[in-house]
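A single protein chain has been omitted from the complex, and every remaining protein chain is retained in its original position.
Residue numbering begins at 1 within each chain, and the chains themselves are lettered A and B in the order written.
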Amino acid sequence: MESLQSKAKELIKDASVAVIIGYAAGTKKGKTKPFFAYSEEDCEKLIFTPECVNNLTIYLTRKFDFMKKGKVAIVAKGCDIKTINVLIQENQLKRDDVVILGVSCEGVVDKDVILDRAELTADLPEDKKSIKCITCDVNTPSDFDHLFGEGVESKAIEPMTGGIYDEVDKVRGMAQGEKWNFWMEHFERCIKCYACKKVCPLCYCDVCITEKNQPQWIETSAHERGNYAWNIKRAMDLSGRCTFCGECDRVCPAEIPLNLLNQEMAKLNYEAFDGYRAGYQTEEKPPFVSFKEDDDEGFIR
Amino acid sequence: MSRVGVFVCHCGTNISATVDVAKVAEEMKNQPGVVYTEDYKFMCSSPGQGKLKEIIDEHKLDSVVIAACSPHMHEKTFRNAAEAAGLNSFKVEMANIREQCSWVHPDKAEGTVKSLDLTKKMIEKVRLNEELDKIVMPVTKKALVIGGGIAGIQAALDIAAAGTEVIIVEKDVTLGGHMIQLSETFPTLDCSQCIMTPKMVEASLNPNITIYTYAEVEALDGYVGNFRARIRRKAKSVVEEDCTGCGICQEKCPKKVDNPFEMGHGKSKAIAVPFPQAVPNVPVIDRDSCIYYKTGKCRICEKVCGPKCIDFDQQDEIVNVDIGAIVVATGYDTMPLDRFGEYGYGKYKDVIDGLTFERMASAAGFTEGEMKRPSDGKTPETVVFIQCVGSRDESKGVSYCSKICCMYSAKQTMLYKHKVHHGKAHVFYMDIRAGGKNYEEFVRRAIEEDDANYIRGRVSRVYEKGDKLIVKGADTLSGRPVTIEADMVVLATAMTARKGADKLAQTLGISYDRYNFFSESHPKLRPVETNTAGIFLAGACQAPKDVPETVAQASAAASKVLGLLSQETLKREPITAEVNEANCIACFDCLNICPYGAITSKGITDRDGNIIKEVAEVNPGVCQGCGLCNAACRSKTIELRGFKDNQIYAEINSLAV
Partner (left out) sequence: MSEEKVENKEVWTPRIIAYVCNWCTYGGADLAGTSRKTYDASVRVIKLPCTGRIDPLFLLKAFERGADSILVSGCHPGDCHYNTGNYHSRRRWTAFRDLLEFSGIDMRRIHFSWISAAEAVKWVDVVNDVSEKTKELGPYTEFQRINEKIKEYDGIFAEQG
């Protein structure tokens, strides 16, 4: 990681960026934390290890003030760059306003795993990897200004298979009543803390629909009716946009399997709209602001 | 608290027979916000409307629900009546208890329950209706016609005849389009130049018509009644105002070039008009061919020019024009023939297309009207005409019928026969489509009087043998193969949309079909309108058409333009989208999804003029009120007036069990 640190220092030194958004060792053993380096000294704390799970691109959004500070550099994994692409696509970010310090990544740890420090190496056992890493095909970032780490070739995968998509298929295979009960059991636990929304880099509205009561589309009480509406609305709004960073699922204190909902939508978009996958490019219009005259309409009579 | 009045109409017995109207009126009294209810025999009658006005006034109603027929029937009536009583017309809603209730549900109990629901639903909505003002827009009384062919000229002449100013933008050097290229026209065989040239001159002399040739529309802003077009007048290298059209420059110019007007057969010069009757009769220097532009030497034209109007340094000029309406009349192209190798076009000089034949047959054309085949100038004794080259050919061409080829092939056989009396014309056809006044008779004349041999079938191959072209095909009526030794082959190529028509459509914000022909608003009832208000279509840019149809459509488009421009102001429903600028985060899903381009990005500035934030902005003149943006907006920051989220929510809520 020396090269990351030295490049970071260089950027700070020649004032090409105002801040570097990256990772540093966490206060808790086996965890890392988001870290903002403003000085060369700060830069020495920057690390990149399999514990660096956070999708830091949230700090590029209007939820934080970093972009107002001037040009910003960010340490980004291949999966994080997908989010950057969507932010660019949605006019929330200009590519030129950010220096991407791309890091090659063979996977980050699962949300339920705390790695012992001794294990802190590049190769992370498969069973300890986050579920999103199983279907990752951007181990080497697709876009970056500087690349760190090497020798990681992006895996060729069959999109929308394996990993979370096997879980998605399992739910797909359930009977209707079974699905309803499955989700109601989960949604019953939702406490409307909105951590899912807070952590999501693509939930960047200034005033969220949940904060509006004229009309009250999403009921504020944490009961199944309002919880269902909220979770469905959230999944729908991320449809064709979610890049599967898995942050919502990771932070949910009620352990609602949000990845399932989001990746069902991702799979649907892939299947229904010409293999569309969010975050792989910045030019194409997203599926819900475009159409094809011959889009499938088998369900319409 | 609102003050809603509810009026339940009997509609004679149309409603009251199957809906207990008295009960509906009675029960609505209990609805929150309702201060007055009544059932009445005929609400739309004069006394009914009078009553409405009276009660609005007497009970100080701030909104009204009329439970009666469909809003499609009488919404305007009641809105006008309410407005006359001083109520904002958008504070009136109708509950459709006739078309969608009393007439379709014979059971009175069911009908009454449904009427109660529908009326209640509209009460809930109307309480949230906002007072809206009709949008009043000024009208710029000037029109723009894009394209100076027969369609554009006709439209411009008709508009100008009404005293309205009109600008013609033509991308070529002269007016005339394809029609001026034609020799004679069907079904009368009158000379195209003889009928076209006077129209071109008339257009140029009309004080209401401004003509920009060698010019293109680059951008269009605004909306119906208030467009602004950016026109690029390409540098002609000749000062148009000073040129007398004497032609000496063209005569003395040493550089010969192919003449596209003659389909590449005749020669022209690097400074030239395409043909002597060009309007305006001002030559243009082709900078790609001109010796001076290539070598820096020559300037002969400058030396010989009497009025000294050659300007080698002339730059393109950008002209911005404000107009109220636009006629698009950009015409057609013919399909490139490189994909039809079997016919030998491009390989054999004597395989020509229909337009080349027109120039050959024209007295002013490259053979001065004599039938001389391109390869050796011999008079062709046998000519084969092949129809449907590219048309009705899904695999290699287009699936539509180009409509004019049957007629012009028949015409060309006649023109040929009239010039080469001993010659023989053969026509390979799929079907003869001669629908039109005197069209079938015309084709019969070609066959019966001028001895054209019509063979139903396709040509499989054309190849050279000696100085002959061997045409191999099949006669599908007799089922026999046919071989003809021809001296010349004429291909009736498909009409296609202009190259770049899609780009122009995007510039103008009109829609186009999969062949890049511009789309009319309705195939039957709005054939000259586009879906963009204020932009109309004329001629073959919409679909293949012959001259009479083109002229008719051009006049129709002109009358639409005049109807529009005859108004002092335009009023339209204020059902448009509005943005809450404080909350907008400029993701621009609305901008991307808007079918009309009504949404743009706007910078919000601080006191010092620095842009601090970007938001979406709706142009209410362009917005048509579909509400796509409202549904697409994740945070409901853009909303459609008249159908806002809280209104729809209230409707849904009112139906709760």
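Following the convention adopted for this analysis, a residue touches a chain if its C-beta (ideal position, glycine included) is under 8 Å from a C-beta of that chain, and two chains touch if they have at least 3 such contacts.
No experiment lies behind these values; they were computed from the predicted model shown.
Trainee: For the chain not shown, which residue from B:M1, B:L205 or B:A656 touches it across the whole complex?
Mentor: Result: among the candidates, B:A656 touches the missing chain.
Trainee: May I ask which residue of B:N80, B:N281 or B:N531 touches the chain that does not appear here?
Mentor: Missing-chain contact among the listed residues: B:N531.
Trainee: What residue numbers in chain A mark contact with the hidden partner chain?
Mentor: So the residues of chain A touching the unseen chain are 171-172, 176-184, 217, 221, 223-225, 228-229, 231-233, 235-236, 239-240, 261, 264-265, 268-269, 272-273, 287-293, 295-297, 299-301.
Trainee: On chain B, what residues meet the omitted chain?
Mentor: On the chain B side, contact with the omitted chain comes from 70-73, 96, 98-101, 103-107, 110-111, 113-114, 117-118, 121, 511, 531, 575, 593, 595-596, 624-628, 630-632, 640, 643, 645, 648-649, 651-653, 655-657.
Definition applied: only the chains that are shown with their structure count from here on.
Trainee: Please give the residue numbers of chain B that touch chain A in the complex, ascending.
Mentor: The touching residues are 582-589, 592-593, 614, 632, 634-637, 645-646, 649-650.
Trainee: Under the touch definition given earlier, write down the residues of chain A that touch chain B in their complex.
Mentor: Within the complex, chain A touches chain B at residues 62, 90-92, 204-209, 212, 214-217, 237, 285-286, 288-290.
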